[in-house]
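Input: a single structure, listed below in structure tokens.
The complex appears here minus one protein chain, its other protein chains still in place.
A, B and C are the chain letters, set down in written order, and residue numbers restart from 1 in every chain.
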Amino acid sequence: MDIASVQSRLREFVEERDWAQYHSPKNLSMALAVEASELMEIFQWVGSEESRNVIEHPEELRKIEDEVADVFVYTLRIADVLGIDLEKAVWAKIEKNANKYPSEVEHRWSL
Amino acid sequence: MDIASVQSRLREFVEERDWAQYHSPKNLSMALAVEASELMEIFQWVGSEESRNVIEHPEELRKIEDEVADVFVYTLRIADVLGIDLEKAVWAKIEKNANKYPSEVEHRWSL
Amino acid sequence: MDIASVQSRLREFVEERDWAQYHSPKNLSMALAVEASELMEIFQWVGSEESRNVIEHPEELRKIEDEVADVFVYTLRIADVLGIDLEKAVWAKIEKNANKYPSEVEHRWSL
Partner (left out) sequence: MDIASVQSRLREFVEERDWAQYHSPKNLSMALAVEASELMEIFQWVGSEESRNVIEHPEELRKIEDEVADVFVYTLRIADVLGIDLEKAVWAKIEKNANKYPSEVEHRWSL
């Protein structure tokens, strides 16, 4: 995906509506959290394993696609207004996680 | 950015640690919301305009990069486990928003 | 407020609908986060100072009351299913915060 061209389209979208005034880092981070939460709401009352079945529910899947796109849009916007190089950041993060959780050591989560 | 290759690296990362068991849609949506919230926490007590100054604070900016990368990683994972075409979803969403908020009509948010 | 009697009514409500199966600590924490996010959404695009004006908007205020009540309900439910003494926990927390932020020392948040 050409992230820069999506970001450029989003910037244009925001300028056409004079919305740059609303797109501060603070507000964008709120909008991102709100969208992430709307995605989460879909899985609120179902079990973890059960949530995998969503793949067979076209209607829910469409809703999920919608929310994931919202999350993606705000993530790209935040990166854009703050001049963050997303590609560099994501690879750096993967390396950091690989060091934090070496694959030779077992990591399990349980209660 | 080659999203598919980041997703492929993440899939490998998860498999090497036997973490696919944890990466259900439900759990991933929670992890995404948690990371979005950690990003938001940075801006919790500052004004909306003031939050733009973060660009001059290298330390906070590094923290933000970290959280944005986490959000990005979980977004790519959710898209991957559910077979969502992120590029298609994001362009569809932009078009949907363009129809919802035509640029000819003023949209303002205030209280 | 008689918290115990609200919790008792909520327990009854849940039992009448056979919903205890859904009210695990994990699911309740998700529901709480979702409701907190719905409250936040109301203030998403307005300034921090501007958000104080909401007090003069009866319609938004009613929506806020609704979301605050949802947050409150899930907080009481979590405390109930986990046997947490809310009153004790809240006073302990206030004391902890008083020690963390002594009133003699200035604490400011800015960027």
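Methods note: a contact is a pair of C-beta atoms (placed from the backbone, for glycine too) under 8 Å apart; a residue touches a chain by one contact, two chains touch by 3 or more.
Since we're looking at a predicted model, the values are computed, not measured.
Note on the undisplayed chain: of the listed residues A:I3, A:V54 or A:I78, the one touching it is A:V54.
Residue in contact with the omitted chain (choice from A:M1, A:V14 or A:V46): A:V46.
Taking the complete complex into account, residues 1, 3, 6, 9-10, 13, 16-19, 22, 24-27, 29-30, 32-33, 36-37, 39-40, 42-43, 46-52, 54-55, 61, 64-66, 68-73, 75, 78-79, 81-84, 86-87, 89-94, 97-98, 101, 103, 106-107, 109 of chain C touch the chain not shown. The omitted chain makes contact with chain A at the following residues, 30, 33, 37, 44-51, 53-54, 57, 60, 109-111. Listed by residue number, the positions of chain B touching the unshown chain are 22, 27, 30-31, 33-34, 37-38, 40-41, 43-45.
Quick note on the criterion: only the chains that are shown with their structure count from here on.
Overlaying the C-alpha trace of chain A on that of chain B calls for a turn of 180°, given as a multiple of 5. Per-chain CA centroids place chain A at a distance of 25 Å from chain C.
Each chain gets one centre point, the mean of its Cα atoms, and the points for chain A and chain B are 2 Å apart. Contact of a single residue of chain C with at least two other chains is seen at positions 30, 33, 37, 44-45.
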